[in-house]
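The complex appears here without one of its protein chains, the remainder shown in place.
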Amino acid sequence: MELAVENNGPSLKDESRELKIRLRRSQRRQKMKALLLVAPLFLFTLIVFITPIALMMVRSVESPEVQNAFPETSKALMQWQATELPSVDIYALMVQEIRQSWADKTLSQAAQRINYEDPGFRSLLTRTARQLSRGSAPKTAAEAKALLIKTNAQWGELPTWQVIKNTAPAYTSYYLLTSLDLQKNAQGDIVAAPEDQGIYVNIFLRTLWIAFVVTMICLVLGFPLAHLLANAPSKYANLLMIGVLLPFWTSLLVRTSAWVVVLQKNGLINGLLESIGLINEPLILLFNRPGVYIGLVHILLPFMVLSLYSVMKSIPGTYMRAALSLGAHPVVAFFKVYVPQTLPGVAAGFLLCFIMSIGYYITPALIGSPQDQMISYFIAYYTNNVINWGMASALGAILLLASTLLFVLYARLSNRNQIKMG
Amino acid sequence: MNYRKFFVTALAAGTALAMQSAQARPLTVVGWGGAAQEVQNKVYFQPFEQQTDSKMSQDSYSGGLAKVKAMVDSKTVTWDVVTVEDPELLRGCETGLFEPIDWKIVGAEDQFIEGATSECGVGSYVWSTALAYNTDTLKVGPKNWADFWNVQKFPGKRGLRKGVKSNLEFALMADGVAPTEVYKVLSTPEGVDRAFRKLDELKPHIQWWEAGAQPPEWLASGDVVMTSAYNGRITAANKEGKHFQVVWSGQVYSVDSFAVVKGSPNKKQAMQFIGFASQPDNQKNYPIEIPYGPTHKAAVEKVPAKVAKDLPTHPDNLKTALREDTMFWLDYQDELTQRFNAWVAR
């Protein structure tokens, strides 16, 4: 709002300044009002959701277990050069702290933590601890070293100590790196993980791809149905609406089971096709990617339809009629006049379906093959089955980051198309 | 961790309230839900309520330790006795999520079959993952895991659980490794390679299941010709008129236990309940409803012969059985799961 005021007389200048101030004041009032309207949900989300989730996410870089169990040894090992075996003093510290942490029950968590980076370390450490706590404490440092190596020869090898040194700091990049199929080599450089361990980047891409395909299918199928709902005479439209709403009353579990009944090898579709002689061999429609698409589209389609519908319902028919009366071909008018007005609905439906299909892992788990599992499946696995919350948080954080980046990109794109998302 | 402390103090007001409600609650027992918990209710919970003239509360979950850990970490323990699988039991015990068993209250530590008791848990029943097929579709069925791998003789899809556990064991047994040698072989990198190579052979013929309900469904619908399955569900299906057959050769069995959540306010009562649920006269009623084997030696003998033949613990069924080595899996589950997922995606 630039007003050209330079060459005007003083009185006009004052007036315009006053106008500016008043404009600014009213803008500020509007802003305050807007903020007041947003505040309840924003604060609610911030307190009840963002804070606790942020505290969970911190776990993706925390690594307190080894220091808790072996405080002195950790300190000493962080000074140690890691080029040759540690000094006998470190051995003595280690023996003492293994015994102590075994008694305090802090050893197991450290053992589990180190086991993530070096499988088998858990049993090495617990076996050692069990043996050490049976005997009496060694008297000298040299004796401690001999004792430790006697319980297991691995204590006389350099890599054993290097991995403890690596896991000793209070913060770690291990979980985040693993989530991106990266790891640190012995020199501390970040390198790609071996082929049989690097799986997550693929799973992230797969997750996004499945979500994208599902969303596109929803859009293509949902658009005509939403249009029909919004424009059919109300005596039909309401009946149709009942159909769209029915799935909401039907549990996800029921709908997934229903697709199994319909699509399985000896299911209804194959039975039908076989009985009318179209096929001889049953088609494989389930436990593969198409099956997952069908199941997910079925769950998410109502979300797309209703998002489109609520926008289409508020589009006045006048523009379209105007275009037609001005002689536009119906198809041209539809794409040039009608479709642009539905874009906010398309954007909302796209966003909803995309984000939701990233999160729906139960359906792919039940009707997909292992190649169709999505990232949430693995997050649930790490959270619940093996309680590796560091890994779960790291995968969650990366998923969140990727989604946010996509959202920003999406907001840019939709802004350019003048569908502001806010 | 200052930020967490700050957060905690800032919100401490509500805590007093939570503590109050936590103390007065009845003994809460937690099972797998569904039919399995109904049986527990009939065989253990209700009789215990009658005997002690107390009221219990029940909850259910579908396994895993996340909620237990959340309870212990936040010191809001609302579960007392939890039914847990072996790996969760040992993992939880090591990391201090479960109370050590008070054998003075539970009693008779030496009366259990081998491997059924540990520091924090008392085994309740033995269950098994075994080969199963539908005799309606396969007149001559497979005899062992080598037959399971034989796609020339038995064409068709096979069901296996989505995941690495048990499947590596099956693969090695199919490759001719004796059950007693399986974990020795698996502990070497060559052994793991060998198991994955064997799985490679079968990969195009596998249909992976996720929930225990799926394999019997697939056998019934004919989607798979044979599958690994939880033995209990197979016998239950036969009670409903199906004609499924369990092949006990090379079964992998494990124990589900009762454990007490760390910091439970009803610890003593919880131990009493576990003691009650371990008595042979109570345990022997469980297999009659669901064919999982009892863990108390005396209960094993008290089970009617007709029921006993379908139990994983029947001497005939144990001949070539493999006890799942939970310690092995605690060490290698993360690594092998990653490898399994990389393998599956190839």
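The first chain written gets the first letter, and so on, giving A and B; residue counts start at 1 in each chain.
Everything below uses one rule, namely that contacts are C-beta pairs under 8 Å (C-beta built on N, C-alpha and C of every residue); 3 or more make two chains touch, one makes a residue touch a chain.
Operating definition for what follows: contacts and distances are computed from a predicted model.
Engineer: UniProt names the one chain left off this complex as which of "Glutaconate CoA-transferase subunit B", "Transglutaminase-like putative cysteine protease", "Polyamine ABC transporter permease" or "Xanthine dehydrogenase D subunit"?
Structural biologist: "Polyamine ABC transporter permease"
Engineer: Identify the visible chains that the left-out chain touches across the whole complex.
Structural biologist: Result: the unshown chain touches A, B.
Engineer: For the chain not shown, which residue from B:D73, B:E119 or B:D281 touches it across the whole complex?
Structural biologist: Of these options, the touching residue for the absent chain is B:D73.
Engineer: Just name the one of A:L245, A:I279, A:V332 or A:L413 that touches the chain not displayed here.
Structural biologist: For the chain that is not drawn, the touching residue is A:L245.
Engineer: Which residues does chain B use to touch the chain missing from this display?
Structural biologist: Contact residues on chain B toward the absent chain are 7-8, 11-12, 14-18, 21, 28, 32-37, 57-63, 66-67, 70, 73-76, 78, 211-213, 216-217, 220-221, 230, 232-233, 236-237, 240-242.
Engineer: Over the whole complex, note the residues of chain A touching the chain we left out.
Structural biologist: For chain A, the residues touching the absent chain are 27, 30-31, 33-42, 44-46, 48-53, 55-56, 221-222, 224-225, 227-229, 232-233, 235, 238-255, 257-262, 264, 266-268, 271, 298, 301-303, 306-307, 309-311, 313-315, 341, 344-345, 347-348, 351-352, 355-356, 358-359, 375-376, 379-380, 383-384, 389, 392-393, 396, 399-400, 403-404, 407-408, 411, 419-422.
In this text, only the chains that are shown with their structure count from here on.
Engineer: Compute the distance, rounded to whole Å, between the mean C-alpha positions of chain A and chain B.
Structural biologist: The computed centroid separation for chain A versus chain B comes out at 30 Å.
Engineer: Flag every residue of chain B that touches chain A in the complex, lowest number first.
Structural biologist: Where chain B meets chain A, its residues are 3-4, 7, 63-66, 69, 91, 94-96, 157, 162, 207-208, 210-211, 214, 217-218, 221-223, 327, 330-335, 337-339, 341-345.
Engineer: List the residues on chain A that touch chain B in their complex, please.
Structural biologist: Chain A residues touching chain B: 51, 55, 58, 105, 108-109, 111-112, 115-116, 119-120, 122-123, 126, 195-199, 202-203, 260, 264-267, 287, 365-366, 369-371, 373, 378, 381, 383-388.
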